[in-house]
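Dropping a structure here in structure tokens format, bear with me for questions.
Complex shown without one protein chain; remaining protein chains in place.
Naming follows writing order (A, B and C), and every chain is counted from residue 1.
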Amino acid sequence: MELVAVADLLLARREAALRAHPLAVVRGGPDAIIDDATVDLVVIATPPATHHDLAARALRAGKHVLVEKPLVTDPKHGYELARLASESKRHLFVDHTFLFTGAVRKILAYADELGELLYYDAIRTNLGTFQSDTDVLWDLAPHDLSILLSLVRRPPASVSAVGARHGPGDRESMAYLTVRFAGGPLAHIHVNWLSPAKVRRTIVGGARRMLIYDDIEASEKLKVYESPSTSEMDPADDVLRRLVDYRVGDVIAPRLDQTEALRFEIVHIARVLLDGELPISDVALGLRVVEVIDAAHRSIALEGTPVPLEA
Amino acid sequence: MELVAVADLLLARREAALRAHPLAVVRGGPDAIIDDATVDLVVIATPPATHHDLAARALRAGKHVLVEKPLVTDPKHGYELARLASESKRHLFVDHTFLFTGAVRKILAYADELGELLYYDAIRTNLGTFQSDTDVLWDLAPHDLSILLSLVRRPPASVSAVGARHGPGDRESMAYLTVRFAGGPLAHIHVNWLSPAKVRRTIVGGARRMLIYDDIEASEKLKVYESPSTSEMDPADDVLRRLVDYRVGDVIAPRLDQTEALRFEIVHIARVLLDGELPISDVALGLRVVEVIDAAHRSIALEGTPVPLEA
Amino acid sequence: MELVAVADLLLARREAALRAHPLAVVRGGPDAIIDDATVDLVVIATPPATHHDLAARALRAGKHVLVEKPLVTDPKHGYELARLASESKRHLFVDHTFLFTGAVRKILAYADELGELLYYDAIRTNLGTFQSDTDVLWDLAPHDLSILLSLVRRPPASVSAVGARHGPGDRESMAYLTVRFAGGPLAHIHVNWLSPAKVRRTIVGGARRMLIYDDIEASEKLKVYESPSTSEMDPADDVLRRLVDYRVGDVIAPRLDQTEALRFEIVHIARVLLDGELPISDVALGLRVVEVIDAAHRSIALEGTPVPLEA
Partner (left out) sequence: MELVAVADLLLARREAALRAHPLAVVRGGPDAIIDDATVDLVVIATPPATHHDLAARALRAGKHVLVEKPLVTDPKHGYELARLASESKRHLFVDHTFLFTGAVRKILAYADELGELLYYDAIRTNLGTFQSDTDVLWDLAPHDLSILLSLVRRPPASVSAVGARHGPGDRESMAYLTVRFAGGPLAHIHVNWLSPAKVRRTIVGGARRMLIYDDIEASEKLKVYESPSTSEMDPADDVLRRLVDYRVGDVIAPRLDQTEALRFEIVHIARVLLDGELPISDVALGLRVVEVIDAAHRSIALEGTPVPLEA
């Protein structure tokens, strides 16, 4: 893969791009890229409001596209992009970066060893990064939803959410999302711009194994716990308090691949385009993330009343 | 205060009581206590289903009562007990033990220094203590609700909750509660019997200060963070991402009184009875906790639809 | 095993003993125990200065003895007790309690899987428990030395130590001990009464595996790390900095037996006495601990000059 052209509205960034890539075409607008027949893949790293238009133009010009998360912020735009990608037989990748980290790839590799998936609980909080052009759901929830939906691999049935607005701009600065799947698991995501401590912690509760993924830890980000299968509990023992042993098995912090996520992602995309590898983060996943967040906003307006999602 | 009499259904416990308190009257049933004119205060430490009947009898006999949490599990029973206590001019205390710990007393002492209360977020999880005669809401949520309601000191407006049932007995083994107050804050409580790690962590988010109370920490259980007042943020700065300094002030772990909670509680109750000190955990608080959990169960049946609470 | 008799100088403790053990003989002095033909094992839980005399009398009377750590504080006294135990064919156990915890028993079980033992590093610190009748070495170092000497199972060759005196009584309140073994490992122990944080952390560095034992952790007290064998490092690669992968293998927190140490110890002693099980903490181990601490004091007087130990 080779960098052919760069477009940026800001002069300073164009100058920096030229220094770093002296052989690249550098322009102020996207036309030179979209019209360049030697360009195979267009990377769109612009504000979400521009994704639909830019991605549609690139797809219509026969380019493959990698767009930053969220894919779009209006599901209708997402459906149109999905249709365009399908019609043009081009790939539309969504940059859900966490899917390419060693920790999340290991979580997904454990999917079949967890037993029945009972629940998924994610917290992603931080203090003080208000963004005036978005809210905390569009900013943070795509990370957790992309992991959740890659793990569950079934469409969610409904979304409930509650939120609060504390910062400038009258947009949600904190929210709690509940995502339900037919037959389970119960998934819950807490995103917050107003927490005094940075927390990035996910629990995946399975009937046979549970995982805790703590992205703040410098090492041992992922821990695997054996848990008692509920089926092993004697249903006859229902009068007295059951004292299940707190630690039923060893705890293992598996070795994680340290490859930088963006490097892994780019190599993966090259393999999809050249070798037919299956895409990890395609338009279907990106669109489902958008649908959940869109439904969450509608549920917030209804104070938590569940909003069904179409299959 | 002096221990006068003990009643327990189990012979082994009666024997242990006699060894520890050779001068006490020890019986298999409550009558000897309730009929004993020298008894001033009856402590009820029995399963929740028996609280209503035992407390009612003790109050009718003119005793003060201390009952374990939850006060009752049916709000109607609670209203009746509140009426009985009022009519008999007796105190009905509810043993919300956490309110008597050094950490929670310090949190309540900070109430006026937090600025506008923006949110309250509590997590209380553990693995493996299923109880067949209750569910995770009645077991764990009273702790957090007693702290929340002591801090906010206004009646909650509505409750939304979602839950899931994984263990024996078909009762909730995990739940997420959202408690709304008119004019804020947004409160959220996560209780879980199925977590591989024990977490007891509360964030109190104020506009001027934020607290993190981590009851698992051996020392420094409470940390106080200065936070930026939202009013200090310039609303004009709405084009570019705002980068608020992550740490605006010092973090302080204030010294906490190490007195054992039960010892503090008993001394407090003596002061209420003898010196007219205001009760920290009275029937009004205990009843409100019951109302919230009762509403949470109704919301769970409605998949998270908010259930209003009467003022 | 049955408790036959208790002796204590303090009336209040004798009364408590009587309440807990109504059938026991309770006396102010040790004679009634030592002269009682029905007593098989005498437990000596008195200040270290009294251990020699009491243990000698009990051994001469044909009793087995369990004495609190340290066995004695003068090696000569220890040699005499060892001789008495040998002559009377009685067991003299030393209560090095940590050896009976699930964590330390697991460490000892790993002994043969660590590869060559490279080093042993222990820290045991706390704030504010000055004892006027002892110093920090006699108070804290027996814990770490009993673990170290049980793990290495060879006599140490020499001891260096440095210390400082800050509290009342002009005795060491902090010290660093280096214990050398012929052919390795290098062992180092830091004991401190004056640390603001409680630390109880031991690293066992082996060529194939390393262990970290953190006794402050509520769970996962023991972690097992795979480490690169030094033989796998290419000696030819000596020009550029070697970057060995930080984590060569998984980290495992093995399940630990939660049996209370004292309970395990008492059951173990019963098995030694009744079934001929090999004692875990015998007079030889207790004596070696005393020799190392005695040598450490001499090295401290010489500002760290190493003091050899006789084989």
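The rule is short, and it goes like this: a contact is a pair of C-beta atoms (placed from the backbone, for glycine too) under 8 Å apart; a residue touches a chain by one contact, two chains touch by 3 or more.
Keep in mind that this is a model prediction, so the values were computed, not measured.
**Q** Among B:L9, B:A182, B:I252 or B:A301, choose the residue that contacts the chain missing from this document, as touch is defined above.
**A** Per the contact definition at the top, the residue touching the missing chain is B:I252.
**Q** Touch as defined at the start, partner being the missing chain; which of C:S88, C:S195, C:S219 or C:T259 qualifies?
**A** Of these options, the touching residue for the absent chain is C:S195.
**Q** Which residue, C:V4, C:A56, C:V152 or C:I203, contacts the hidden chain when the whole complex is considered?
**A** C:I203
**Q** Which of these, C:A164, C:I216 or C:A301, touches the one chain of the complex that we don't see?
**A** In the full complex, the listed residue that touches the missing chain is C:A164.
**Q** Looking at C:D121, C:D215, C:D250 or C:D282, which makes contact with the chain not pictured?
**A** C:D121
**Q** Please identify, in ascending order, the residues of chain C that touch the omitted chain?
**A** 118-119, 121, 126-133, 158, 160, 162-164, 166-169, 174, 176, 178, 180, 184-186, 188, 190, 192, 194-198, 203, 205, 207, 210, 212, 223, 225, 227-228, 230, 233-235, 237-239, 241-246, 303-306
**Q** In terms of residues, what is the contact footprint of the unshown chain on chain A?
**A** These residues of chain A touch the chain that is not shown: 19, 197-198, 216, 218-219.
**Q** Even though one chain is hidden, which residues of chain B still touch it in the full complex?
**A** Per the touch rule, chain B residues meeting the hidden chain are 219-220, 223, 246-256.
One rule holds in what follows: only the chains that are shown with their structure count from here on.
**Q** So what's the Cα centroid distance for chain A and chain B, whole Å?
**A** 37
**Q** Could you work out how far the Cα centre of chain A sits from that of chain C, in whole Å?
**A** 52
**Q** Just how far, in Å, is the C-alpha centre of chain C from the one of chain B?
**A** 43
**Q** Scan chain A for residues touching two or more other chains and write them down.
**A** Residues 223, 245-246 of chain A touch two or more partner chains.
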